[in-house]
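Apart from one protein chain that is not included, each protein chain of the complex appears where it belongs.
Entry: chain A
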Amino acid sequence: MAVDTVLWSRLVTGLTLGFHVIFATLGVGIPLMIAIAEFIGIRKKDPHYILMAKRWSRGFVISVAVGVVTGTAISLQLALVWPNFMKLAGNVIALPLFMEVFAFFFEAIFLGIYLYTWDRFKNPYIHWLLTIPVVAGAGMSAVFITTVNGFMNQPEGFVMQAGQFTAVNPVQAMLNTATFSKVFHVLSSAYLTGAALLAGIAALAMLKRGVSAYHKKGLNLMMAVVLVFSLLNTLAGDVSAKFLAEHQPEKLAAAEWHFETESGADLILLGWLNAEHEIIGALHLPKLLSFLAFGDFNAEVTGLNEFPPDEQPPLLVHYLFDLMAGIGFALLAISSLYFLFVLWKKRNPLNKWLLGLVALSAPLAFLAVEMGWFYAEIGRQPWIIRGYMRVEEAATSSPSVRILFFVFLLLYIVLGVICVLVLKRLFNNNPAELEMEKWLQAKQDKTAANTENGGHA
């Protein structure tokens, strides 16, 4: 029975986090895009960009609602589903958890102000300034919560004595060796995903209703952000891989199906394992794993066989890793291609195929975020605090956790469906071009004739 409740505890947490991460990523990524759009709009005096910021923030609020709700769920579930973990680790991770809530508090206050003060200030930059605490609060809460995850992967800043953490240094625990690469990767992928989503929406709108000035500007702007953060994200992934190779070799080895320790190790893409753990049908890139891990084609990479069998992560993580990395490179390729077409005048960057690819990159980006988190979390099995506490010691002993899985599953299905329906209703009946026209009309009525600049569908 005990093992059973552990499995259900993991499923409940995986479900909640898997759902929350979609909205958490939006929560971190979108505010920056809103801030950029509003700034450009004020700077260029271009109402298209202002409208963009308005429409994005309107949709953003819906996702924030779901994010707040699921975030509340996970913060309570930490203590409810993993009471023994919190009892032990609470002594070390309470500080970043506390600070995360502070950052979120800060963001919540200014988001409320931002949303309700459009047109309230004479100087438009004052309203724009409100985005800074929102972007900073969102980013900081991601940073703090990621340090907690970093600690669980790379526990530091304490001494273990008689089953208790003593001589605790909470700041050292926050700034553990895993923190930098994790924070870098989490932030860059959140901004990348936010931009990919907005670019994808613009592309989809143009595929459906034809090219419009509003969506063209939105697409250009967001593809530029996608390009920048794809590059940064690739770099972040590389930093993470090098961190793993040095500090958590079993996780990297499991992801790469690298069983024997050897120098000049091959990078293995896809493929499958037969009953004897031999790799079949995979693409081998000679010596590339050594290069990825240590920046040296002949470096020695620790193999999975060095670790006792009950400390090896499941081998399934290989696919999660490949999928995540593959999508990362695909996004980089798509955004590069787009700007190649923009610069190379003979080609049309708004052709159907490229728009289709851009539209596709939005769901792909979310898929990559999910795959990345599942890889990071499953790849740390069997530990909850790597090297100190195994998941079966941490889970609740209550058998009710099994029923709760289904309760929460139902809840998230309902939340997801409502969220999609609300967003659809919000935007489908009110296309940007129409809103732009109405808005300009209203302005025209107010002040004497002003030249109308674009905005027709």
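Methods note: contacts are C-beta pairs under 8 Å (C-beta built on N, C-alpha and C of every residue); 3 or more make two chains touch, one makes a residue touch a chain; residues count from 1.
The working rule: contacts and distances are computed from a predicted model.
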### Task
Could you check which of "Tyrosinase", "Cytochrome d ubiquinol oxidase subunit II", "Energy-coupling factor transporter ATPase" or "Na(+)/H(+) antiporter subunit C" matches the UniProt name for the chain that's left out?
"Cytochrome d ubiquinol oxidase subunit II"
### Query
Which of these touches the unseen chain: A:F104, A:F229, A:F321 or A:W373?
A:F104
### Query
Which residue from A:T72, A:N298 or A:Q441 sits in contact with the chain not drawn here?
A:T72
### Missing-partner contacts on chain A, residue numbers
54, 57-58, 61-62, 64-66, 68-73, 75-84, 86-88, 90-92, 94-95, 97-102, 104-106, 108-120, 133, 165-166, 168-171, 396-398, 400-401, 404, 407-408, 411, 415, 418-419, 421-423, 425-426
